[in-house]
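Comments concern the structure below.
Heads up, one of the protein chains got dropped from this complex, but the rest are sitting where they should.
Should a chain be cited, it is by its letter among A and B, assigned in written order, with residues numbered from 1 in that chain.
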Amino acid sequence: MSDKKIRVLIAKPGLDGHDRGAKVIARALRDAGMEVIYTGIRQTPEMIAEAALQEDVDVVGMSILSGAHMALFPKVMDLLRQNGLDDVLVVAGGIIPDEDVPALRQMGIQGIFGPGTPTDQIVNFIREKVR
Amino acid sequence: MFDQEKLKSLQERRAQWEETTLQKTLDRFPERMESFLTTSGTPVERLYTPLDVADLDYERDLGFPGEYPFTRGVHATMHRGRLWTMRMFAGFGTAEETNARYKYLLEHGETGLSVAFDMPTLYGYDTDDPHALGEFGKCGVAVSSLADMEILFDGIPVDQVTTSMTINSPAAVIWAMYIAMAEKRGIPMHLLGGTIQNDILKEFIAQKEFIFPPAPSMRLVVDTFEFGSRYLPRWNTISISGYHIREAGSTAAQELAFTLADGLEYVRWGLARGLDVDEFAPRLSFFFNSHNDFFEEIAKFRAARRIWAREMRQTFGAKDPRSWLLRFHTQTAGCSLTAQQPENNIVRTTWQALAAVLGGTQSLHTNSMDEALALPSEYAVKIALRTQQLIAHESGVVNTVDPLAGSYFVEAQTNRLEREVYDYFRQIEALGGVIPAIEKGFFQREIAESAYRYQMEIDTHKRTIVGVNEYVEDEPIRIPLLEMDPQGYERQVARLERVRRERDNERVGATLEALRQAARGSDNTMPYILDCVRAYATLGEIMGVFRQVFGEYREPTII
Partner (left out) sequence: MNDELVRGVLAGQRRAIARAISLIEDDGAEARAVLTALFPHTGRAHLVGVTGPPGSGKSTLVNALALHFRRLSPPRSVGIVAVDPTSPFSGGAILGDRIRMRDLAGDPGIFIRSMASRGNLGGLAWATADAVKVLDAAGFDLILIETVGAGQAEVDIARTAHTTVVVEVPGLGDDVQAIKAGILEIADLFAVNKADLDGADHAVMALRMMLDLNSGGTHTVLHHGRLMTVAGGQESKGAGEPGWRPPIFKTVASRREGVAELAGAILAHRAYLEQSGNLAGRERERAAAELEMILQQESLRRVLACTDPAHLAELIDRIARRELDPYTASQQLLGR
């Protein structure tokens, strides 16, 4: 008998290859009982939306440290919407300046987790929002 | 080094101390933690005595500075003779903006330049390439052609100052642009001094900026060794790096072991090309991280020198003492800095820099306090530079060479790290060598596990990070952040278009075709790359040829 598992897509959009945080989060979510589809680095917005659709995830988590989030995130959000994935919880982490946060929230990114965020904070956030 | 009789009585005395004085204190209050771990998670003992280094032999294990095995330093006078190069990694936006930052830093006393390139450049894409969407100028300067390189170094005497360029997959091309830029100013290449990072193995392991598969990537690296040994005697054609491995979450031992293993692999490939080891080894340089654990880092640097010297001399039979030298640049640990209470980062950077100096570094970059938030503002980068100057002139640590030698603790740590490195060497060999180990995901897995363990230590409060899980404040960030020129992107694209219009496109086509043939064959690609660069072929065009010929690498992601 299986109880409902939370499925999370973890992706790194763009060219940024610093995947330490994304890998740590993936493991933490696994240890919290979630199923993590880890797609790795160099993901285009199209690849992220396609994976989110096929895997029917509850959460999309993006990690980016290169500063290109304001160019890439809107594309991802747009494609998710186009694919009817409005109800997916989108969260982001990495280096995201405070002044960009309001715009990202406007776009529909509900959780923005900067450096130093304890992993259980992210786990709890996801658990609360997905239920 | 120690008298056997005295050691025996010391052992008894220590036992006595443990049973009496120590026990009395422990009975009154226990130690604050069950175990005291280094940043890498290695337990540290309460006390170190000669018993912990009983086998230490001064001549064999330490030696004199400037002499084999170089544990105490690569030069006889170290920082008394010459201070380390104060070399601040910098770059953002367009070449004009970065050029201004270089002049600012030189004005304020930095003694060497260090170029940070943006993501598209690091991946060999021109600024207007679709892959580069949103990434222009964000974490470094955009260089798409020789024209950008000329602006980047406008007004800077490249025959007098050395330049380090952090570039890997496209290193040969960027190096060619630097050489061509100097050439146009009448500066012959043999006068140029500097470094290209050019360490592709660690890209596969940690930084992930690889493009081509391992074999052709290594071919390009050895092409630069060959070219450099012949034409640029003052240039370090590689900076074999541990910094990124550490930033990805490895322990100190892993950083050291994986870096040195990479280094030895490069030597093997150079020899396979037919070069004599003493032809290229003297120009191999290294790049390490300086993390939080003060003494572990110092021990790491000392162990690095000793291991490298031994391997070069004994395993590869290098005869020139300069081949035995491990010269290195250090950067303080970016991953240790916090977004919370950024001023604390100034303090962290200070002791990390101090460890690098005491570890005998040749060159040093100190991070700015706003590292976790953005690229450094002038305000923040100045403080970081001053940190080095304060250490150099006011702390007194540079007054003598390798002051910590003989410390029971530091020598024990140096020995311990050396043992762990050789342990890793054996594991890597068992897997078939560095490249097979990379393809089996060995390094990546070790690093990911260390990174996870470290994060769990923080999350469970086993490890305190001030401002993050202790002494937390709820304050907004108030330090000024770097503002970049909003017109930068347009300017860069316009310049690129002008370059493509105004150059001799027939010549470009011919040089690219010649490069393609050379890439398919076994000629050294450098002269061909230089031709392309001189004709103002763009980075994207040149790298495009390599992409076609070598193909792109798919990494076996290990998480």
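Everything that follows uses one rule, which is that contacts are C-beta pairs under 8 Å (C-beta built on N, C-alpha and C of every residue); 3 or more make two chains touch, one makes a residue touch a chain.
Note that the structure is predicted; figures quoted are calculated from it, not measured.
In the complete complex, the hidden chain is touched by one of A:Leu53, A:Met107 or A:Val130, namely A:Leu53. Listed for chain A, the residues touching the missing chain in the whole complex are 1-2, 4-5, 7, 26-27, 29-40, 44, 46-47, 50-51, 53-56, 83-84. Against the chain not displayed here, chain B makes contact via residues 440, 554, 556-557, 559.
The rule is simple: only the chains that are shown with their structure count from here on.
Computed centre separation for the pair chain A/chain B is 30 angstrom, with centres defined by C-alpha atoms. Chain B meets chain A in the complex at residues 119-120, 122-123, 131-135, 138-139, 207-209, 247-249, 335, 338-340, 372-374, 447-448, 451-452, 455, 458-459, 465, 467-469, 476-477, 481, 555, 557, 559.
Interface residues of chain A facing chain B in the complex, by the touch rule stated above, are 14-20, 23-24, 26-28, 38, 40-41, 65-72, 95, 97-98, 114-116, 118-120.
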